[in-house]
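Here the complex is missing one protein chain, while the rest keep their positions.
Let's turn to chain A:
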Amino acid sequence: MSYCSSLHASLFPDKQLHVLQDEDTEENGDTFDMQITVSDPEKVGDGMNAYMAYKVTTKTSLNLFSRNEFSVKRRFSDFLGLHSKLASKYMHIGYIVPPAPEKSIVGMTKVKVGKEDLSSAEFVEKRRSALQRYLTRTVTHPALLKDPDVIQFLENTELPRAVSTQALSGAGILRMVNKAAEAVNKMTIKMNESDAWFEEKQQQFENLDIQLRKLHASVESLVCHRKELSVNTASFAKSAAMLGNSEDHTALSRALSQLAEVEEKIDQLHQEQAYADFYLFSELLGDYVRLIAAVKGVFDQRMKTWSKWQDAQLLLQRKREAETKLQYANKPDKLQQAKDEIKEWETKVQQGERDFEQISKNIRQEVGRFEKQRVKDFKVVIIKYLESLVHTQQQLIKYWEAFLPEAKAIA
């Protein structure tokens, strides 16, 4: 377990996180440093009302915060609550809001029920790690960092309980977004994409989504087989030790016992490698599958904004036609009402156009930022992962080099 926590620390190292420059407006260009850790999971309460409380520690030199270092206690639903607020505030204007970790009824029930076994410990660790990554991604977003809800989440000792987080879970939000997307697709009006960039990007993200899911599935399979290999190696080690015990040739007996020891060390190695496979590689892929869903959501919001604008234009058209008719009907009150309504809808059309332009602009910026971050994340993780593989091979060489003279010593 200590191995994987040290892996997490290195996943998001205590390095400078650079604010990525806004395309239109120059930010103050300062590099800022901020580090968020989620730690010390603690079970609070008993039975089915029990929950896990996590310590959220922020270390920063930014002026946004009143102190340089501070901690609060948060529970999982608090994180979901934060995400739902951010999503409702920013998704419709085109910001990619990092999705919160998935709810897990099975995993959490085991913890509540008090099963003190390896799988519950692993579940809590997996969740803790995911929450840390979630917060780190959230504060890396320049707009979200400044959001009062985020600041309150990190700083305030007490936080109002997020209600009905069932609907507010990552999956819940995604469902809402997906429903919106479906609704848009079902509409007879197909969006006239005047900007090829959007069409191209959507296709790219679609392809990326498919491949990442595939890769994620393969890596999960690898994790599973590696764990299996570790278990089977341990089992073989015991068996080899037994064989060594019953072997009546002394030197061979010793060599077999040595083989058993080597295999036992190797089983540990496989276990560590499986952790690396999972926490470095598999979790990153899982995060990005969910992130891409958020990206797709944002594109769909743009479609929704466009169609709202189109609807407003259509309605304005109708109002104008109605007004023209009323011109010849000699009903002065109705005519005035019609003229008022036209003014109202003209404003709405203008707003719709502005909204559409704004969300398009935001998305361009966001996608640029997202891609930069994606490249960075993947490069960092790939290198770390390869380093873990290097470590495994170096250890293997060490173990077999120690064993070889033992095997040769059989006389």
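Convention: contacts are C-beta pairs under 8 Å (C-beta built on N, C-alpha and C of every residue); 3 or more make two chains touch, one makes a residue touch a chain; residues count from 1.
Heads up, the rule we're going with is that contacts and distances are computed from a predicted model.
Of the names listed as "Sorting nexin", "Septin 12", "Proteasome subunit beta" or "Hemoglobin embryonic subunit alpha-like", the one that matches the UniProt record for the absent chain is "Sorting nexin". Residue A:207 is the one among A:68, A:88 or A:207 that touches the chain missing from this view. Note on the undisplayed chain: of the listed residues A:249, A:318, A:331 or A:354, the one touching it is A:249. Residue A:218 is the one among A:61, A:156 or A:218 that touches the chain not shown.
Among A:48, A:113, A:314 or A:404, only A:404 touches the chain that is left out of the view. Touching residues on chain A toward the chain that is not drawn are 204, 207-208, 211-212, 214-215, 218-219, 221-222, 225-226, 228-229, 232-233, 235-236, 238-240, 242-243, 245-249, 251-252, 255-256, 259, 371, 374-375, 378-379, 382-383, 386-387, 389-390, 393-394, 396-397, 400-401, 403-404, 407-408, 410.
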